[in-house]
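Structure below; questions to follow.
Let's turn to chain A:
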Amino acid sequence: MSVPGPLHFLVLGALMFCISVAGLFINRKNMIVLLMCIELMLLSVNMNFIAFAHHLGDATGQIFVLFILTIAAAETAIGLAILVVLIRKRDTINVADMDQLHG
Partner candidate 1 sequence: MNPALMACLAAVLLPLLGALIAGLGGVGRSTAHRVTIACTGISTLLSLLLYKRIILEQGASLNEVAYTWLGGEWLTLEIGFLVDPLSVTMMVVVSLVSWLIHIYTIGYMRDDPGYQRFFSYISLFTFAMLMLVTANNFLQLFFGWEAVGLVSYLLIGFWFKRESAIAANLKAFLVNRVGDFGFIIGIAAVLAFFGSLDYDTVFQRSDELRGAVLVILGQDISMATLICGCLFVGAMGKSAQVPLHVWLPDSMEGPTPISALIHAATMVTAGIFMVARMSPLYELSEVVLNLILIIGAVTALSMGILGIVQHDIKRVIAYSTLSQLGYMTAALGASAYAAAMFHLVTHAFFKALLFLGAGSVIIALHHKQDLRNMGGLYRYMPLTWIAMLAGSLSLIGFPGTAGFYSKEAIIEAMHYSRLPGAGFAAFALTLGVFFTGLYTFRLLFLAFHGRERTRVDEREQLRESPRVVTIPLLVLMVPSLVIGLPLVELMLYGGYFRESITVLPQHAVLATMRADFHGVWSYAAHALLTWPFWLAMAGVAVAAYCYLLRPQLPGRIATAAGPWYRLLLCKYGFDAFYLGPLAGGVRRVAHRLWQDVDSTLIDRWMVNGTAHSMYLLSAVVRRLQTGRLYHYAFMMILGLLLLGLLQG
Partner candidate 2 sequence: MLSGLIWLPICWGIGLLLLERVRPALVAAAGVVGALLTFALSLLMYIGFDPAAGMQYTEQYAWIPAFAIRYHLAVDGIAVPLILLTTFSTLLVALLVPPTDRPALHLAAFLVLEGLMNGVFVARDAILFYVCWEAMLIPMFVIIGVWGGPRRVYAAIKFFLYTFLGSVFMLIALLYLYHRSGSFAIEAFQLQPLSLHEQTLIFIAFLLAFAVKIPMWPVHTWLPDAHVEAPTGGSVILAAVMLKMGGYGFLRFSLPITPAACALLDGLMITLSLVAIAYIGMVALVQQDMKKLIAYSSVAHMGFVTLGFFLCFTPAAMLGLQGGMIQMISHGFISGALFLCIGVLYTRMHSRQIADYGGVVNTMPRFAALLMFFAMANAGLPGTSGFVGEFLVILASFQANFWIAFIAATTLILGAAYTLWMYKRVIFGEIANDQVRALQDIDSRETLVLGLAAVAVLALGIWPAPLVELMDPTLEQLWAHVQAGKHG
C-alpha cells in the first residue's frame, strides 16, 4: 500500500498551523481557545516532524516529537494553572481586559 508522499503531510501541517494562527487573532475573548490553538500549532509541527522522519527514515524526528509532546503537556498544565488563578483574581478570562502591562 503506497503511503502518500511527505508533501501531503507537510501541506496538512502547514494548513493546520495557519488555521491555529488565525485562531489566535480571531479569538479576541477567550483564553482557553487561545491555549487550544497553541496545542493545535504544536500538533501541526509534530506532523511535519514525523513526515520528514518517515521520509528520511531517521529516528530523530520521532524522538523530537516525543519531547515536543512533553513540553506541550507541561505548557498546557501551567497555562491552565495560570488561567485558574486569573479567573480567581479577575473573574474574567477576557483577553482584551488583560492589558495592564501597556506603555
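Candidate selection criterion: all candidates are chains of the complex that A comes from, given by their letters.
Rule of thumb we're sticking to: a residue touches a chain if its C-beta (ideal position, glycine included) is under 8 Å from a C-beta of that chain, and two chains touch if they have at least 3 such contacts; residues count from 1.
Bear in mind the structure is a predicted one, so any value in this text is a computation, not a measurement.
*Asks:* Need the partner of chain A in this complex, chosen from 1 or 2. Which is it?
*Replies:* Candidate in contact with chain A: 1, the rest do not touch it.
*Asks:* Touching candidate 1 in the complex: which residues of chain A?
*Replies:* Within the complex, chain A contacts candidate 1 at residues 21, 24-25, 28, 34, 95-96, 98-103.
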